[in-house]
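Only one protein chain is missing from this complex, and each of the others stays in its spot.
Chains: A, B and C, in written order; residue numbering restarts at 1 for each.
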Amino acid sequence: MKALGIGLIGTGYMGKCHALAWNAVAPVFGDVPRPRLAGLAEASQDLAERKARELGFERATGDWRTLLDDPGIDVVSIATPNAFHPEMAIAALEAGKHVWCEKPMAVTLEDAERMLAAARASGKVAALGYNYIQNPVVRLVRRILDEGRIGAVNHVRLEMDEDFMADPDAFFSWKSEASSGHGALDDFGVHPLSLLRVLVGGVRRVCGHMAKPYADRPLQGGGRRAVETHDIASVLMELENGASGVLALNRSAWGRKGRIFVQIFGSEGAVVYDQERMNELQLYTADDARERQGFRTILAGPQHPPYDRFVPAPGHGLGFNDLKVIECRELIRRIAGEAAHLIEFEDGIRIERTVDAIARSAREGRWIDVAADARREAA
Amino acid sequence: MKALGIGLIGTGYMGKCHALAWNAVAPVFGDVPRPRLAGLAEASQDLAERKARELGFERATGDWRTLLDDPGIDVVSIATPNAFHPEMAIAALEAGKHVWCEKPMAVTLEDAERMLAAARASGKVAALGYNYIQNPVVRLVRRILDEGRIGAVNHVRLEMDEDFMADPDAFFSWKSEASSGHGALDDFGVHPLSLLRVLVGGVRRVCGHMAKPYADRPLQGGGRRAVETHDIASVLMELENGASGVLALNRSAWGRKGRIFVQIFGSEGAVVYDQERMNELQLYTADDARERQGFRTILAGPQHPPYDRFVPAPGHGLGFNDLKVIECRELIRRIAGEAAHLIEFEDGIRIERTVDAIARSAREGRWIDVAADARREAA
Amino acid sequence: MKALGIGLIGTGYMGKCHALAWNAVAPVFGDVPRPRLAGLAEASQDLAERKARELGFERATGDWRTLLDDPGIDVVSIATPNAFHPEMAIAALEAGKHVWCEKPMAVTLEDAERMLAAARASGKVAALGYNYIQNPVVRLVRRILDEGRIGAVNHVRLEMDEDFMADPDAFFSWKSEASSGHGALDDFGVHPLSLLRVLVGGVRRVCGHMAKPYADRPLQGGGRRAVETHDIASVLMELENGASGVLALNRSAWGRKGRIFVQIFGSEGAVVYDQERMNELQLYTADDARERQGFRTILAGPQHPPYDRFVPAPGHGLGFNDLKVIECRELIRRIAGEAAHLIEFEDGIRIERTVDAIARSAREGRWIDVAADARREAA
Partner (left out) sequence: MKALGIGLIGTGYMGKCHALAWNAVAPVFGDVPRPRLAGLAEASQDLAERKARELGFERATGDWRTLLDDPGIDVVSIATPNAFHPEMAIAALEAGKHVWCEKPMAVTLEDAERMLAAARASGKVAALGYNYIQNPVVRLVRRILDEGRIGAVNHVRLEMDEDFMADPDAFFSWKSEASSGHGALDDFGVHPLSLLRVLVGGVRRVCGHMAKPYADRPLQGGGRRAVETHDIASVLMELENGASGVLALNRSAWGRKGRIFVQIFGSEGAVVYDQERMNELQLYTADDARERQGFRTILAGPQHPPYDRFVPAPGHGLGFNDLKVIECRELIRRIAGEAAHLIEFEDGIRIERTVDAIARSAREGRWIDVAADARREAA
């Protein structure tokens, strides 16, 4: 495996997270070559230089396109606002770079489809930042399901709730503008959908509803402006495997900070996962003796790879950033041609199509067949 | 307040619960006269006599109509299978008895409407067995909402899950027959709907989905029979107060035993309640200092009336049967003409109409306006 | 089994609890004759009459000795302040009554020993009100231990915490007077010790420490008075089975309402129980597959007798008062000569001796051999 040269665009929330992962992946895993942090792009040269210094990148630029011309850069991390993803990802792929792009792919499904087309045309790896699927505990869920320990899955409930939009007195921001997307649905609903995809599979039909907890918000300069996005989304689903499902999203849910609550029911048991307690899994299996049945709380430990690469002792806990380190290694392995656990554009597009179908369903007040898109595409 | 004479029809699960409540209500509360347990009806004279002895009733009968002729009986507790409710409740009301009928009112909305008509015509108290609303913790939720501690409610999620239908190898039973009703929806979905009604209010529109985790079940004599009811129901809701909501029901949810999970989000906080931990309430208020905000777990105690009538010390815990004792006292007070916290037929019919609308919505795959029924009725 | 005549002395906290149990035991269990609530004694005739009416007792008296002369009374429930227990229990036993006395037996060990002597001399049943041992969940612990599911017990931790003495500004009360006993140790420390006794066995050696969180308290009339009792007690223990143990008690523990936290560790697993969630048990067994090991939360249900006599459905929850109903039936069975699960004076005295040894140990600042008392007694 050769050492990869890395370019990073964006150093905010997830950009820093990428940078930390590129720094940590080699010492944590010990089985991949240390990446060369070649270049970093930010909105201005000054900011880029400061961030490059902090985050350990060799070169800095105020123009992200510069990174694409750098032959020392193999992979481009894209961690900019969603609206920039299409242009940057397509340009990077066309420049022959592998791409590691934050979720969601784009603001519109059309853009996402263009990104997929570019990825296919390039032959490069185009991966998405769906870090929650990397949690060793989520991987354990996958094994539990594969081994049939809860039987055939027949019902799924997914919730994602945070409260960053909960304050009715907070000023109107870009998150309330229609140009930012639908609201909770694409802002973070793609996360539970990514878990659904890797754990249970695809979505066949949806019926969505979106709501605005606050009709308008104060403007900083005085006055109020109508809110254009929906902080709440609720969805009924029929899954491709025949199971029924519910997806509920709320980014104005006071008290919820990073809750992704997943309940999967099967014919022989159930698993329950809460991202706010990301080092725990609840498992119920119907084959225990009746008087001793109950959900068991499994604490993450070295028996749940790759937890062991972080800490050799169980119950000591991984953090949010550690998931990105795991994802980073999967990406490196994927680029090296090895099997990897990643959501790439090919799979990510299905999440985008589901999001799009939900939004249309909510708008039109009726059930929509998600698969229709796929069939249309196949035709 | 005069001592009431009580007749009880049915001594199964909820019938015994009624009997225990009639026994306990006077010593627990000390402010209502001890009821006279006048008569008990069961399917046979023998069974009735045995149960009357056990449960402390004076007379026993194998024919429930006998109770209606007894001038010493003021109230009839009806705790028989749902299909019997209409005939019994209507007959009892027509005989001039007050009625305390277990939920749901009936298997069909038509029957429920007939029951309401009989109640109106009788001028008697016709109450329903919605015991969960009596929990001191639920009453605390009501106060918290009334006092505006979580602001204006804008989103509600309700779940009710048990696992008594979860075993795919269990024999086909009457619960899988269409004649028993829709399935989870009316079997127990009315419970969370009762909480919704007393806590947040009415339902304006619904979009439901119902699913069968198991297509068929084994017959005791061999062979298999197709399941006709839906053990899973999921519903999108728009509430009369403008809030959005989700209702999710599953009676084949392995590991869930008596879960009614209620999440109510408002503009200034949130409350979360889980019936499996019925002595606890989770409350989050946005007005705490930022670094110390969190859901607080309030343990039921004497500061949450009428907990104090059961135990003077906090955190010692009420049980499921205690809720019926509280309901029983509310009924006695209501009959005496005092203010009471009860769901009577007038209110119960709205729950039934919501259930009916959900079932139709699921059947027809579209949103249904619940209020339409009410308007139709008003017309 | 003949119907017992009941006399009740005291109608406060636990007196009412006894009364509710005597009212409920027959309808709940259906296998014991309904007791005759013959007489009730309170501090005054007036109060007695009011309480008799409320609680369903036939006769009332302001003089508890009257009950002892009543040939219709077979059992006397004693639920008065601890200081009254010896005189009342001994008199009742001498009058040929069975006794059901609240814990602890007495304020001094000498008194408790006299009570035991009276019980032995009487040949009557002399039972104590250790209701927590009746919890179906605690009985499940007993079965789990008996079946060896957590192997040989080698370490036990017991905590009991409430906050009724936590407010430093609360006025000086009798609970702070030396005449009331040691403080947390005998006030409620006997409860975890009762669990220890029925679950693991006797205590061999102890080393105790007692502390006063507040040196003095305000007097209602002004001024302050030094606190004489210890709201906090902490104890190291060596158990008769060779296990080590810790007992920690605090009745000034803000936030704790009815916490009795029991952790039992064995060579093959562990169980954890919290009285504040009295319908749950945590069980860990080392024989699960390694990647799926965890504490499972077992919810009380009908598979844990006698839960089924209260509710036929699991997870619906018993309450504090229900435990007394179970205890009541055990007492009735014991009086009828059947096997029963009860702590009688013979066993209760060991708890009292342990308490006494802990108090002396704390006073003298050294380890004390509890068994010495027993040996002394045997000599």
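Rule of thumb we're sticking to: contacts are C-beta pairs under 8 Å (C-beta built on N, C-alpha and C of every residue); 3 or more make two chains touch, one makes a residue touch a chain.
Note that this is a predicted model, so its numbers are computed, not measured.
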Displayed partners of the chain not shown (whole complex):
A, B, C
Options C:Ser252, C:Thr297 or C:Thr354, residue touching the unrepresented chain
C:Ser252
If the hidden chain were put back, which of C:Phe265, C:Phe320 or C:Phe345 would touch it?
C:Phe265
Thinking of the whole complex, not just what is shown, which of A:Lys257, A:Arg290 or A:Arg363 touches the missing chain?
A:Lys257
Which residue of B:Arg157, B:Lys175, B:Arg277 or B:His304 touches the chain not shown here
B:His304
Hidden-chain contact residue, picked from the options C:Trp100, C:Tyr132, C:Phe188 or C:Tyr214:
C:Tyr214
For chain A, enumerate the residues touching the unshown chain of the complex.
12-13, 16-17, 19-20, 23-24, 26-28, 30, 34, 54-56, 162, 164, 256-259, 276-279, 299, 301, 310-322
For chain C, which residues touch the unseen chain?
150-151, 154-155, 157, 159, 166-168, 207, 209, 211, 213-214, 232, 234-236, 238, 243-246, 248, 250, 252-256, 265-270, 272, 284, 286, 293-295, 365-367
Chain B residues that touch the omitted chain in the full complex:
140, 143-144, 149, 281, 283, 288, 290-299, 303-304
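Throughout what follows, only the chains that are shown with their structure count from here on.
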Graph shape for the chains shown, where an edge means the two chains touch. Line, ring, star, complete, or other?
complete
Averaged over CA atoms, how far is the centre of chain A from the centre of chain C? Could you give it in whole Å?
53
Round to the nearest whole Å and give the separation of the Cα centres of chain A and chain B.
41
Between chain C and chain B, distance of the C-alpha-averaged centres to the nearest whole Å
35
Any chance you could list the residues of chain B touching two or more other chains?
256
